[in-house]
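Working notes, structure below.
As you look at this complex, bear in mind that one protein chain is not there, while each of the others sits in place.
Coming up: chain A.
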């Protein structure tokens, strides 16, 4: 089997798309019937960043006074816009038929579940905050702090305008490490699952053991979610960008190649589909 070039992996991750169908909630007041709106969503972006067209489409059939902050829901679960789109899909709909059915709301904002997102600067602030936290883990924040404001802006603009080269021109600096270390100080990761109240699991995890061995995805899960690596029977799927990487994959490699633009490795653990 021919192994894909590492750079190809970066492109495949960046350009991953999910077909979605947006339907207006029956609770909304409309002047006439609203047609559903179809859109290909970038896995690595955020719902509120890429749905201006969805908003415009539904506003056509609504009165201005009936329109408050737009929010999304899938089968009754409010969708957290601040999670990358691909993570939301893997977590809630990866084993359902495509397209991903999302319901659009313009009132009754669920204050207890969702963060507000009044403007794109809120998304930018959140995105940059994640990048900063990831660098705190990888490099004690030294790389991000040494960058200028315009470099930070380049990261955000790259994501916002879907410019792979512009983004990676800067992001590659955040993926470097001293050769003698063998990897980052700690791996920025989050493990999500829908079966617990806790939103995610995040702890300090070094990519290289004290004996100098490269640790794997399996090692990470053994420590934090051992049930996910049980085989007989297989109860869970461990998903990153919609695929199940081999457990033998070094966690350092995953962090460098399968992280989201926010520099975090987002891992979804979902119940294995029963055949």
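Note that in this section a contact is a pair of C-beta atoms (placed from the backbone, for glycine too) under 8 Å apart; a residue touches a chain by one contact, two chains touch by 3 or more; residues count from 1.
Criterion: contacts and distances are computed from a predicted model.
Only one chain is not pictured, and the protein name UniProt records for it, out of "Septin 2", "Ubiquitin-like-conjugating enzyme ATG10", "dolichyl-diphosphooligosaccharide--protein glycotransferase" or "Transcription factor TGA1", is "Ubiquitin-like-conjugating enzyme ATG10". Among A:128, A:147, A:175 or A:214, only A:128 touches the chain that is left out of the view. Touch with the chain that is not drawn comes from one residue among A:112, A:148, A:161 or A:210, which is A:112. Here one chain is not drawn; of A:20, A:93, A:137 or A:238, the residue touching it is A:137. For chain A, the residues touching the chain absent from view are 80, 82, 111-116, 118-119, 121, 124-126, 128-129, 132-133, 136-137, 140-142, 145, 188, 197-200, 202-204.
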